[in-house]
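Input: one structure, supplied below.
The complex appears here without one of its protein chains, the remainder shown in place.
Let's turn to subunit A:
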């Protein structure tokens, strides 16, 4: 029997039918060491988010849209501490029941921590993608990269206007 097995990254039919999930404002205040930082979450067109923790460290995860499109995450492979990443490098993978999806680093830098909880309980990516389900932390090589990514507003527009993510 045949059916198409090639699942495009988040481009599956189900994903297209999803409403852009309402994106909550950052609820991660406790980890913000500096209150003057504009700790706004930024997004990539591949549905990773990145948020500054200090001037030169950031935390990375995938968006609510991404986790919904992916479905139940059953395995997470995250970059090891010390890994040097360039922006857009493939640095890990999330496996759902339906498909495997690569994780791309939204920024350049060195991995300082990975979320072991997510490796043990991959479903955290589904239940808490902006909080407990974060993926890894990076010490930034080029903090300007963050500024150039989409704001929450822009990302929302991107989700509603683009037909194929």
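Heads up, the rule we're going with is that a residue touches a chain if its C-beta (ideal position, glycine included) is under 8 Å from a C-beta of that chain, and two chains touch if they have at least 3 such contacts; residues count from 1.
Here is the rule we use: contacts and distances are computed from a predicted model.
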Complex member absent from the view - protein name from UniProt, among "Aminomethyltransferase", "Potassium channel domain-containing protein", "RING-type E3 ubiquitin transferase" or "Trafficking protein particle complex subunit": "Aminomethyltransferase"
Identified contact with the non-displayed chain, of A:46, A:98 or A:141: A:98
Given A:57, A:77 or A:108, the one touching the chain that is not displayed: A:77
Residues from subunit A at the interface with the omitted partner, ascending: 1-5, 14, 71, 74-75, 77, 93, 95, 97-98, 100, 119-120
